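The complex is shown incomplete by one protein chain, all other protein chains being positioned as in the whole.
Right after this comes subunit A.
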Amino acid sequence: MFREKYILDNEMIKPDDQLLASLKIQMKTYAKTHEYINDTTTEDLNVKPSSVNLRLLLKYSSFAACFLVLIVSITYSGLFTGSKNSKTTQETTSAETSANSQDIAVEEYSMKSSENSGAVSDSSSRIYKEADEEAKVSIEMAPSSSLTDQKIVISKDTVTSILINKNTDNLASQQAITDSTKISDIVNYINELVLTPVSALPSLDDSKQLVMTIEYGNDINEDVIYLNEHFLKMNQNEWFELNSTDSEKLYSLIDQ
(Lines give C-alpha, C1' and ligand atoms only; values in the text may rest on other atoms or scores of the structure.)
Protein backbone atom coordinates (compact mmCIF):
# COMPACT_ATOMS: atom_id res chain seq x y z
CA MET A 1 0.00 0.00 0.00
CA PHE A 2 2.74 2.40 1.03
CA ARG A 3 5.00 1.31 -1.84
CA GLU A 4 2.28 1.77 -4.48
CA LYS A 5 1.37 5.23 -3.19
CA TYR A 6 5.02 6.26 -2.93
CA ILE A 7 5.70 5.14 -6.54
CA LEU A 8 2.58 6.98 -7.70
CA ASP A 9 3.62 10.16 -5.89
CA ASN A 10 7.09 9.98 -7.43
CA GLU A 11 5.55 10.15 -10.89
CA MET A 12 4.77 13.81 -10.17
CA ILE A 13 8.47 14.57 -9.85
CA LYS A 14 9.97 15.19 -13.26
CA PRO A 15 12.59 17.54 -14.64
CA ASP A 16 11.36 20.35 -16.89
CA ASP A 17 11.33 19.61 -20.60
CA GLN A 18 13.27 22.83 -21.17
CA LEU A 19 15.99 21.70 -18.76
CA LEU A 20 16.22 18.31 -20.45
CA ALA A 21 16.44 19.89 -23.88
CA SER A 22 19.21 22.22 -22.76
CA LEU A 23 21.05 19.34 -21.07
CA LYS A 24 20.78 17.28 -24.24
CA ILE A 25 22.35 20.11 -26.24
CA GLN A 26 25.16 20.54 -23.68
CA MET A 27 25.93 16.83 -23.74
CA LYS A 28 25.85 16.62 -27.52
CA THR A 29 28.11 19.65 -27.82
CA TYR A 30 30.55 18.06 -25.43
CA ALA A 31 30.47 14.81 -27.39
CA LYS A 32 31.04 16.64 -30.66
CA THR A 33 33.99 18.62 -29.27
CA HIS A 34 35.43 15.40 -27.96
CA GLU A 35 35.03 13.78 -31.39
CA TYR A 36 36.72 16.75 -33.03
CA ILE A 37 39.72 16.47 -30.69
CA ASN A 38 39.96 12.74 -31.32
CA ASP A 39 39.84 13.27 -35.09
CA THR A 40 43.21 15.03 -34.96
CA THR A 41 45.56 12.11 -35.41
CA THR A 42 49.13 11.94 -34.14
CA GLU A 43 50.39 12.16 -37.68
CA ASP A 44 48.62 15.48 -38.22
CA LEU A 45 50.19 16.86 -35.08
CA ASN A 46 53.72 15.87 -36.07
CA VAL A 47 53.67 16.99 -39.70
CA LYS A 48 53.45 20.77 -39.87
CA PRO A 49 54.65 23.21 -42.52
CA SER A 50 57.82 25.06 -41.53
CA SER A 51 56.06 28.45 -41.68
CA VAL A 52 53.64 27.29 -38.99
CA ASN A 53 56.58 26.20 -36.81
CA LEU A 54 58.23 29.57 -37.21
CA ARG A 55 55.05 31.44 -36.37
CA LEU A 56 54.53 29.29 -33.27
CA LEU A 57 58.15 29.84 -32.19
CA LEU A 58 57.78 33.61 -32.50
CA LYS A 59 54.46 33.59 -30.68
CA TYR A 60 55.71 31.57 -27.69
CA SER A 61 59.06 33.33 -27.42
CA SER A 62 57.29 36.72 -27.26
CA PHE A 63 55.05 35.37 -24.51
CA ALA A 64 58.08 34.11 -22.59
CA ALA A 65 59.84 37.47 -22.94
CA CYS A 66 56.81 39.37 -21.63
CA PHE A 67 56.58 37.01 -18.70
CA LEU A 68 60.25 37.47 -17.82
CA VAL A 69 59.96 41.28 -17.97
CA LEU A 70 56.94 41.11 -15.68
CA ILE A 71 58.76 38.95 -13.10
CA VAL A 72 61.87 41.17 -13.13
CA SER A 73 59.80 44.35 -12.70
CA ILE A 74 57.83 42.84 -9.80
CA THR A 75 61.02 41.68 -8.07
CA TYR A 76 62.72 45.02 -8.59
CA SER A 77 59.76 47.06 -7.28
CA GLY A 78 59.56 44.75 -4.24
CA LEU A 79 63.25 45.26 -3.41
CA PHE A 80 63.00 48.99 -3.90
CA THR A 81 60.03 49.33 -1.54
CA GLY A 82 61.81 47.11 1.00
CA SER A 83 64.93 49.26 1.20
CA LYS A 84 62.85 52.43 1.55
CA ASN A 85 60.96 51.48 4.67
CA SER A 86 61.91 48.54 6.85
CA LYS A 87 58.76 48.80 8.93
CA THR A 88 56.56 48.51 5.91
CA THR A 89 58.67 45.56 4.84
CA GLN A 90 57.90 43.77 8.11
CA GLU A 91 54.22 44.35 7.62
CA THR A 92 54.33 43.28 4.02
CA THR A 93 56.39 40.23 4.98
CA SER A 94 53.63 39.03 7.26
CA ALA A 95 51.11 39.82 4.57
CA GLU A 96 53.26 37.98 2.07
CA THR A 97 53.56 35.01 4.43
CA SER A 98 49.80 34.73 4.67
CA ALA A 99 49.52 35.28 0.95
CA ASN A 100 52.13 32.57 0.43
CA SER A 101 50.29 30.19 2.70
CA GLN A 102 47.13 30.96 0.76
CA ASP A 103 49.03 30.32 -2.44
CA ILE A 104 50.23 27.01 -1.05
CA ALA A 105 46.67 26.13 -0.07
CA VAL A 106 45.44 27.09 -3.53
CA GLU A 107 48.30 25.15 -5.08
CA GLU A 108 47.50 22.10 -2.95
CA TYR A 109 43.87 22.43 -3.87
CA SER A 110 44.66 22.72 -7.55
CA MET A 111 47.03 19.78 -7.26
CA LYS A 112 44.26 17.76 -5.64
CA SER A 113 41.88 18.86 -8.34
CA SER A 114 44.28 17.87 -11.05
CA GLU A 115 44.88 14.58 -9.27
CA ASN A 116 41.16 14.04 -9.12
CA SER A 117 40.71 14.87 -12.75
CA GLY A 118 43.71 12.75 -13.57
CA ALA A 119 42.12 9.86 -11.79
CA VAL A 120 39.35 9.83 -14.35
CA SER A 121 39.96 6.77 -16.41
CA ASP A 122 37.98 4.14 -18.17
CA SER A 123 37.72 2.13 -15.00
CA SER A 124 34.45 2.77 -13.21
CA SER A 125 35.90 1.74 -9.86
CA ARG A 126 38.27 4.69 -9.97
CA ILE A 127 35.36 7.01 -10.62
CA TYR A 128 33.54 5.52 -7.65
CA LYS A 129 36.65 5.97 -5.55
CA GLU A 130 37.04 9.58 -6.57
CA ALA A 131 33.43 10.40 -5.86
CA ASP A 132 33.70 8.65 -2.50
CA GLU A 133 36.83 10.54 -1.56
CA GLU A 134 35.10 13.77 -2.51
CA ALA A 135 32.27 12.88 -0.19
CA LYS A 136 34.67 11.72 2.54
CA VAL A 137 36.56 15.04 2.49
CA SER A 138 33.33 16.95 2.95
CA ILE A 139 32.32 14.69 5.80
CA GLU A 140 35.67 15.15 7.49
CA MET A 141 35.04 18.87 7.54
CA ALA A 142 32.85 18.55 10.59
CA PRO A 143 34.36 15.95 12.92
CA SER A 144 32.20 15.07 15.92
CA SER A 145 34.51 12.47 17.39
CA SER A 146 38.15 11.43 17.48
CA LEU A 147 40.34 8.50 18.45
CA THR A 148 43.73 9.69 19.59
CA ASP A 149 46.23 8.42 22.15
CA GLN A 150 44.06 5.36 22.75
CA LYS A 151 41.17 7.52 23.92
CA ILE A 152 37.85 7.97 22.21
CA VAL A 153 36.49 11.49 22.39
CA ILE A 154 32.87 11.94 21.37
CA SER A 155 31.13 15.24 21.81
CA LYS A 156 27.98 14.14 23.64
CA ASP A 157 26.07 17.36 22.85
CA THR A 158 26.07 16.54 19.16
CA VAL A 159 24.85 12.94 19.53
CA THR A 160 21.18 12.61 18.67
CA SER A 161 20.75 8.87 18.90
CA ILE A 162 22.58 5.57 19.25
CA LEU A 163 21.52 2.55 17.21
CA ILE A 164 22.34 -0.85 18.68
CA ASN A 165 22.52 -3.96 16.50
CA LYS A 166 23.16 -7.23 18.27
CA ASN A 167 22.55 -10.95 18.05
CA THR A 168 20.68 -12.66 20.83
CA ASP A 169 20.15 -16.44 20.49
CA ASN A 170 21.08 -16.18 16.80
CA LEU A 171 18.40 -13.54 16.25
CA ALA A 172 19.44 -10.08 15.09
CA SER A 173 17.82 -7.33 17.09
CA GLN A 174 17.88 -3.58 16.78
CA GLN A 175 17.40 -0.94 19.37
CA ALA A 176 17.50 2.84 19.15
CA ILE A 177 18.53 4.93 22.12
CA THR A 178 17.18 8.46 21.91
CA ASP A 179 16.92 9.33 25.61
CA SER A 180 19.44 12.10 26.22
CA THR A 181 20.34 10.93 29.75
CA LYS A 182 21.06 7.42 28.55
CA ILE A 183 23.02 8.74 25.54
CA SER A 184 25.00 10.97 27.87
CA ASP A 185 25.76 8.03 30.25
CA ILE A 186 26.97 5.82 27.40
CA VAL A 187 29.01 8.54 25.65
CA ASN A 188 30.60 9.64 28.96
CA TYR A 189 31.58 6.07 29.70
CA ILE A 190 33.01 5.54 26.20
CA ASN A 191 35.04 8.73 26.60
CA GLU A 192 36.47 7.42 29.88
CA LEU A 193 37.42 3.98 28.54
CA VAL A 194 41.04 2.89 28.82
CA LEU A 195 41.91 1.25 25.50
CA THR A 196 44.81 -1.15 25.25
CA PRO A 197 46.22 -1.97 21.80
CA VAL A 198 45.91 -5.63 20.91
CA SER A 199 49.18 -7.28 19.91
CA ALA A 200 47.59 -10.49 18.60
CA LEU A 201 43.88 -10.33 17.97
CA PRO A 202 42.15 -13.66 18.66
CA SER A 203 39.52 -14.80 16.16
CA LEU A 204 36.35 -13.02 17.17
CA ASP A 205 32.92 -14.61 17.06
CA ASP A 206 30.76 -12.43 14.80
CA SER A 207 27.60 -13.70 16.42
CA LYS A 208 28.72 -12.06 19.67
CA GLN A 209 29.43 -8.73 18.04
CA LEU A 210 27.42 -5.70 19.03
CA VAL A 211 27.40 -2.71 16.68
CA MET A 212 26.71 0.77 18.01
CA THR A 213 26.00 3.46 15.41
CA ILE A 214 26.39 6.89 16.95
CA GLU A 215 24.33 9.43 15.01
CA TYR A 216 24.95 13.14 15.11
CA GLY A 217 22.55 16.00 14.52
CA ASN A 218 24.23 17.06 11.29
CA ASP A 219 22.34 14.31 9.45
CA ILE A 220 25.38 13.00 7.57
CA ASN A 221 28.10 12.01 10.05
CA GLU A 222 28.03 8.90 12.13
CA ASP A 223 30.49 6.73 14.00
CA VAL A 224 30.34 2.98 14.30
CA ILE A 225 31.71 1.24 17.39
CA TYR A 226 32.07 -2.55 17.33
CA LEU A 227 32.02 -4.34 20.65
CA ASN A 228 32.96 -8.00 20.83
CA GLU A 229 33.24 -9.16 24.44
CA HIS A 230 36.47 -7.52 25.69
CA PHE A 231 37.42 -6.04 22.33
CA LEU A 232 36.39 -2.72 20.84
CA LYS A 233 36.91 -1.08 17.44
CA MET A 234 35.83 2.35 16.25
CA ASN A 235 35.06 2.83 12.53
CA GLN A 236 37.92 1.41 10.46
CA ASN A 237 40.55 1.73 13.23
CA GLU A 238 42.29 -1.21 14.80
CA TRP A 239 40.86 -3.32 17.64
CA PHE A 240 41.55 -2.40 21.25
CA GLU A 241 41.20 -4.47 24.37
CA LEU A 242 39.09 -3.40 27.33
CA ASN A 243 39.47 -4.61 30.86
CA SER A 244 36.65 -6.90 31.98
CA THR A 245 35.08 -4.30 34.34
CA ASP A 246 34.89 -1.72 31.57
CA SER A 247 33.34 -4.06 29.04
CA GLU A 248 30.80 -5.39 31.57
CA LYS A 249 29.86 -1.85 32.57
CA LEU A 250 29.48 -0.81 28.93
CA TYR A 251 27.27 -3.83 28.15
CA SER A 252 25.14 -3.11 31.21
CA LEU A 253 24.74 0.58 30.24
CA ILE A 254 23.58 -0.47 26.76
CA ASP A 255 21.19 -3.12 28.12
CA GLN A 256 19.62 -0.83 30.71
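FYI, a contact is a pair of C-beta atoms (placed from the backbone, for glycine too) under 8 Å apart; a residue touches a chain by one contact, two chains touch by 3 or more; residues count from 1.
Please note the rule applied: contacts and distances are computed from a predicted model.
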Absent chain per UniProt: "PP2C family protein-serine/threonine phosphatase", "Molybdopterin dehydrogenase", "Mannose-specific PTS system IIC component" or "RNA polymerase RpoE-like sigma-24 subunit"? "RNA polymerase RpoE-like sigma-24 subunit"
Absent-chain interface residues of subunit A come out as 1-3, 5-7, 9-10, 12-16, 19-20, 23-24, 26-28, 30-32, 34-35, 38-39, 120, 122-124, 127-128, 131-132, 134-135, 138-139, 141-142, 163, 165, 172, 174, 176, 211, 213, 219-220, 224
